[in-house]
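All remarks here apply to the structure that follows.
All protein chains but one are shown at their positions in the complex.
On to chain A.
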Amino acid sequence: MPATIQTDIIDLCGTVGKILLENGAETPRVETTVEYIGKAAGIDLSCHATMTAIFVDSNSDPTTHLVKVRTGDFNLQKVDEINTLSRRFTNHQINYDQLKAGVTAIDQRVIDFSWWQKILGAGLVSVAPMLLFQATWSDLGLALIVGICGYLATQWIGRHSQTPYIGVGVGGLVIGCLAVGLQLSGLANSADNIIVSALMPLVPGVAVTNSLREIIGKHTISGLVRAVDAVMVAGAIGAGVIVGGALARLLMGGA
């Protein structure tokens, strides 16, 4: 096989891995997908993925391709589309050029639900089933609105700031501020219930569980990276909520 085609395939595999990892696929899936594509394209590949980088290496050649990754938000639709493409490629339903064009298209396209759908989604998540019979119905209704505000604040800050963790921190601040403010103004019964419920879209619960699944699956490094990241996110949220609550008390003049 000519060297240029080989580097081209490795390059494409690096892009595939990068898209998968950036949008929330777990590292074992990234590795197996890349290796399957390599095999179907005709070269024997090894892939190693951690949360921060992907290494793609052809087994017959000493060159290694390294892709740096910055993991961000979940965008599982991209994961699904890459998966469909690679499935069709390994079944020989599409050829290599079609695969390449498809991957490039997915990499550049913005696939997203519309804003109001996302707002609705965040609102639905903010009514936590865990609290259904512990919190009053009016508190849960308020949590829906507070949760939307917190989610929007997080997304907006995340888009305008490069500093990691500041988005979730501000989200926590908004939620803490609103919840304590509502309680002080007498509209809500329990600020704590509203906070816990409204934080559901932001808290890293899924990340904690996925990190443990990866550790059990012997992907220890990425599991630990995910766990530490989750603790940092939770810390940022916790600090944000406390500052927000204090701010609300200061503004409303309550105790």
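Just so we're on the same page, a contact is a pair of C-beta atoms (placed from the backbone, for glycine too) under 8 Å apart; a residue touches a chain by one contact, two chains touch by 3 or more; residues count from 1.
We adopt the following convention: contacts and distances are computed from a predicted model.
UniProt lists the omitted chain of the complex under the protein name "Threonine/Serine exporter ThrE domain-containing protein" (options: "Threonine/Serine exporter ThrE domain-containing protein", "ArsR family transcriptional regulator", "Chemotaxis protein CheA" or "Acyl carrier protein"). When the missing chain is restored to the complex, the residue among A:41, A:69 or A:125 that touches it is A:125.
Touching the omitted chain from chain A are residues 24-26, 29, 73-81, 83-84, 87, 111-113, 117-118, 120-130, 132-133, 151, 196, 199-201, 203-206, 208-213, 215-216, 230-231, 234-235, 237-239, 241-242.
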